[in-house]
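Below are the structure tokens for one structure; questions will follow.
Apart from one protein chain that is not included, each protein chain of the complex appears where it belongs.
Note that the chains are named A, B and C in the order they appear, and that numbering of residues resets to 1 at the start of each chain.
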């Protein structure tokens, strides 16, 4: 059993035009930088991308937008990107906006083998249009379908060669959920350790969910809102 | 904010007759020994207990059965207990048997604010009787309601005073799920550490879900099936 | 009239020891600066953190550690990280005691609109719809009128709704507002602001005896 790929290019090489992808990360935090860069190099097109955000103009999914590789974005917040806006207004790009918690839970549902979930988020709003509602205990919920993806691209902090993943701080966000939802899950990691080096009690995603591993180097990890304390604050 | 109780007796003192409880553990592994012992001392009755198993005759929930404190058990497997069988056959005790994964997921649903879940487990069996079914993607699922409990009694390995919990090995089992599902969650722990001593990346249940903490000592941790390797195996 | 810090300080009076609190972007974030000494309040950031601390000192920013506004932050001892499903799980199951967020409009019945302006580029609702659909105690912090001078407390929302009948309290630069079956209820006036002045700037139905107390801070 070998899950380790030589590099991100090898790991994403069989992603075809029209594929549905999940991409981990919140903002630019915890995004699979190297897999995105490799995807840009492949030139694959007509992708449906499920990702909480759509990157910025020159980083993250923004690079894929620049290459006109994305046909549809399924996200909760997409506001940081001029090229995104241009493609959306020109009709090149389709966007489905859904509440962040709904997005997270619909991804989780796939990894947990649940075909659909109920959530109150969006009841009475545009999000509810055309969706089935149901009352439980006097409260109204929307029925929301699980998200599935041909490939999930996630970024982890550490992994062992069995595919066990550990995430760091808030770079965890959507990554474990998407890792568990992918038909094929590609995890790029900062550090590959020996089996047994990770605390078996502290694995975020067991290797059964992870099909391919790429060790990434030279992470840029760009910060969107560098906010610091001032001495008199 | 003080979540720490002097002992298990203090932590369970306000559990009243007729309450619905969740009790963590799989078999006798990871059960809240001290809270169960304290419950037996209170003599509280007519309890509904949601727990994967019902203990053995002289340990775990078996002690509560001996004291005739349980009116209904909701479990997936109850086979290790003669007193249980006696009460069941005499009609003193009601039992609802549900698939283990359904039990786990119905507990999780409460902690995740999901009123119900869909699972294929039990379709076409007695478990499905009277339950709504629904087809997604050509496969039939049962609609199963979230479980709620007045009190969840769980056993963790380590905690800090904020209520962050870490479990050990397979003593984790149902404990985190029930901890997240309790209206009031009482966690008994082997070790109380300072805030910051637990790795923030490796918390199984964040303190927001935990209302009361008890530090237990002298855990018996009885083994049901002591199985060992023989030199020539 | 309250300034932004005054609004935040007023909302901070809602805090209680042991509370778990989610603070939105903008004025709500400032509430963290007014947690009373000796009171333990845990801040939840819906991207996956309980126990959020202040911004980092320059040079110690960690790109892997941000809040829901994508700002670099720190953690306090006893913090916990989790994935986004658990984060919204605790929100959805009502474990967050207090949610403070901004709004474009609030209606008499507690409806809130804060995510979309027709004709303008839509950025998305982020976690707002989840928060307002589930939080047990929702306080809105906002300016009383918009840039055109129009009341943001309305008979009903004109902008696309974020959530229905969910807001429990509104704090603006002019006062503190609750709700009854008829609409807004003036609870406290900002220092030096009359009930009449507030009524003139409130389009939604406003109940007021005219003698509501001025806001006081402990």
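Heads up, the rule we're going with is that a residue touches a chain if its C-beta (ideal position, glycine included) is under 8 Å from a C-beta of that chain, and two chains touch if they have at least 3 such contacts.
This one's a predicted model, so the numbers in the text were calculated from it and none came from an experiment.
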Considering the complete assembly, the absent chain touches shown chains A, B
Cross-chain touch to the chain not pictured, restricted to B:32, B:62, B:122 or B:163, is B:122
Where B:15, B:29, B:49 or B:63 are the choices, the one touching the absent chain is B:29
Cross-chain touch to the chain not pictured, restricted to B:63, B:107, B:186 or B:208, is B:107
Answer key for A:133, A:201 or A:225 versus the chain not shown reads A:201
Residue positions on chain B contacting the omitted chain are 26-30, 52, 75-79, 85, 88-89, 97-105, 107-108, 119-127, 157, 167-177, 204, 221-229, 233
Chain A positions in touch with the non-displayed chain are 1, 110-114, 160-162, 164, 180, 194-196, 198, 200-201, 203, 206-209
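One rule holds for everything that comes next: only the chains that are shown with their structure count from here on.
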In terms of CA centroids, furthest away from chain A sits chain B
Between the Cα centroids of chain B and chain C the separation in whole angstrom comes to 36
Check: chain C positions touching at least 2 other chains come out as 75, 81-82, 85, 88-89, 91-92, 134
Going by residue number, chain B touches two or more other chains at 112-114, 200-201
